[in-house]
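A single structure is presented below for examination.
Every protein chain but one is kept in place in this view of the complex.
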Amino acid sequence: MIDLLNFHIIPGLVLGSIYALGAIGVSLVFGILRFANFAHGDTMTLGTYITYTFIHLTPLYGIVALPLALLIAVPAAMIATGLIVLIIDRLFYRPFRNSPVIIVVIASFGMMLMIRSSIEMIWGPQLKAMITGIQPPWFFFDTIRVLPKHVAILIAALVLMGIIHYLLSHTKIGKAMRAMADSPDLARVTGIDTERVVKATWMIGTALAVAAGVFLALDGQMKPLMGFSVLLAVFASAILGGIGRPYGAMAGGLVIGVAEELSTYPWIGDGPLLSPGYKAGVSFAIMVAMLIWRPNGLFKGKVF
Amino acid sequence: MEQLYGYFLYSLSLLTFGGIYAILCLGLNIQWGFTGLFNAGVAGFFAIGAYVSAILTAPESPRHLGGYDLPIPVGVFIAMVVCVPVAWAIGRVCIRLRSDYLAIATLGIAEIIRLVFKNELWATNGARGVSFVPKPFEAWDSPWDQIAMALVVLVIVALLYIAIELARTSPWGRLMAAIREDEPAALAAGKNVERFRLEAFVIGAVVMALGGAMMAHYIKFVDPKMAEPLKATFLVWVMLIAGGSGNNKGAILGAMLLWFIWSITETIAPIIIPDSFAHVVYPFHLVASWFLPEAWMATPIAPDPVTGLDSWDSKAPFLRVFLIGLALQIVLQKFSSGILPEQRLQSLADTDDASARAARSSPS
Partner (left out) sequence: MLKTVKQVMLAGSMLAVAMTAASADDIVVGSAAGITGPIAELVAPIVAGRELAAKHVNEQGGLLDGDTLVLAHADSQCDPTAGVDAGNKLVNIEQSVAIIGASCSGATNGMVQSVTIPAGVMSISDSATAPSITELDDNDLVFRVAASDAYQGVALAQLAINAGYTKLAMTFSNDDYNAGIASVFEQAFKDLGGEITGSQMHEPEKQSYRSELSTLSGGGAEGLALFAYYGSSGITIVRNSLENGLFGKFLAADGMFDTSVIEQIGADALRGNIMITQAASDDANVSYQAYAAAYGPAYESQGYAASAPYAAHGYDAAFLVALAIEKAGSTDRAAMSAALREVASGPGTVIRPGEWAKAKAAIAAGEDINYEGAVGNNDFDANGDVTGMFSVNTVGDGEGYTTDLIR
């Protein structure tokens, strides 16, 4: 039974918090700009590669330990990636603010191809490693085993979500964002500078995407398709939480992450409940079921 | 002369591929262009068409279900028939979802369909695919086999075009347009909106299955990679939007044009990127490499050590993908309603155009 905790629930929570960070960005963009951003996964990848470059650029590289280098490099990469995304928004999304939704969805699809191919051109298709070697786990009560990097990822994700909560509920820009997500017309009438809100949305969404990407690279692989491979799970998380609802997205991510891992637990007999080949389908199945039976998400979400 | 003959054969393959994508685009046009159903699961219906027809017509194999050896037209027809209940069931539960929600649901369902084909080894040989799928007229001598294949696809496109145009101007088509433009009014007029939408969804899906089946017979091979969303769903969407959604000519033009760009850019990408560009970038990289660790740049932007060619050459495939993305952005910004915009039916054109479009575009 302890295996359930060690190998299913804890990794599921780690995966889930990565999905959650990505899903908040998707959810915010959907809430404010009202389109499903297909380039979000590749934004994650871009942020990860920029972080990687910054780590190696840091004069302290090789002197400071990786966690410290990450603390310096990740925020820098968040800003750099955010600025790139702002330029992308200005050039490729802003012209379509008043166009049919499908146009900007297709534009984000084009952007996905452009970001990915740029990464392949600049950094190459070869695998990179953010972290090398094997980390022995920490033991608690002799039976519970947790990897130090998982503890770090979970804590960092919690801190980031706390910051987002503060931003959304206690700052002026956060309140403006929520107002705009609830009713764009009303927000405009009340004198909210919508373009400023849009900029803030991109910066926040991108910052979280960078964090999610770096966590992904710490826990698994770093390659040009890494972000795209989690994109659909991230969408599923955003839907599950009720799209446009950042808090829902957090919960949605955790649920999807844990559900994916639990689907392969041997609940009945010795074999996995579901062939691991179908693991990727779990998040889609949950997503479709939610859309059909509870389209508002786990929490009260918006139905656009 | 041989070179010219080569161009001729290549243009036949362009027409065949373009034609198959045109079939998919026409199917999507029924769903999106005429009815406003945001189906992002083209790949699912494509996969059903491709696999069913392939398994029914391929020779017996120990690796997968098969050995039925049916003639190709029968296989294609059954593939389309099989698609009806599947599309009906999907539509039944999803059709009332609006806009992006429908898109994300269908995207998820298409992925599940693909996973089923990938995991049910006994039926489909999984990731290793179904091979030896017969191709129409393959016994004929070159180039007649290829001409015949291209003609078959183009005739299907032409027939579909005529049929859909007829349907569009029929009372059924007018009702569809009315539902899309002003659903409350259609409801008020006592029309069963959901049923008509479901009809459009199923018909579109069957056309997509036809496209999938044609692809399987043309490639002579099916595997789950062919049904990945990038090439079987998103590319079709891009073609339709670029060509002009709601316009059947636009759908066909978009498919042909985009496939042409997709295919031909590979040959011209290394040529339109001047070598000198690499020489502009190279010095910067060289300077950077003096004080940066080598590790952070995978491939230096320097001439390839063996061929002496600029490494832009080896990066051309990535650059090509980048250019396709950029071309898409330009098309979207220059022709936001497609190269051939929709020609609205006279009876509907009377309503305020701008407000109708706004109503359609706004997600609420």
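As written, the chains take the letters A and B, and residue 1 is the first residue of each chain.
Basically, a contact is a pair of C-beta atoms (placed from the backbone, for glycine too) under 8 Å apart; a residue touches a chain by one contact, two chains touch by 3 or more.
Keep in mind that this is a model prediction, so the values were computed, not measured.
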Q. Which of these, B:Gly41, B:Gly108, B:Gly129 or B:Gly204, touches the one chain of the complex that we don't see?
A. B:Gly129
**Q.** Contact residue for the chain not shown (choose from A:Gln126, A:Thr143 or A:Thr171)
**A.** A:Gln126
Q: Decide which residue listed in B:Lys118, B:Arg168 or B:Arg197 touches the omitted chain of the complex.
A: B:Lys118
Q: Tell me where the left-out chain touches chain A, residue by residue.
A: 3, 6-8, 11-12, 14-15, 18, 120, 124-127, 129, 132-137, 145, 147, 216, 219-221, 223-225, 229-230, 261-262, 264-266, 270-272, 275-280
Q | Interface with the unshown chain - residue positions in chain B | A | 2-3, 6-7, 9-10, 13, 17, 63, 115, 118-119, 121, 126-129, 131-132, 135, 138, 142, 145-146, 215, 218-223, 225-226, 228, 231, 263-264, 266-268, 271-272, 298-300, 304-307, 314, 316-318, 320-321
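One rule holds for everything that comes next: only the chains that are shown with their structure count from here on.
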Q) Between chain A and chain B, what is the gap in Å from one C-alpha centre to the other? A) 28
(Q) Under the definition above, what is the set of chain B residues touching chain A in their complex? (A) 32, 38, 93-94, 97-101, 103-105, 107-109, 111-112, 115, 118-119, 234, 237-238, 241, 245, 292-293, 295-299, 315, 318-322, 324-326, 328-329, 332-333, 336, 357, 360-361, 363-364
(Q) Per the contact definition, I'd like the list of chain A residues that touch chain B in the complex. (A) 30, 34-36, 38, 52-53, 56-57, 61, 91-92, 95-96, 98-103, 105-107, 109-114, 116-118, 120-126, 128, 232, 235-236, 239, 243, 275, 277-278, 280-281, 284-285, 287-288, 291-292, 295, 303-304
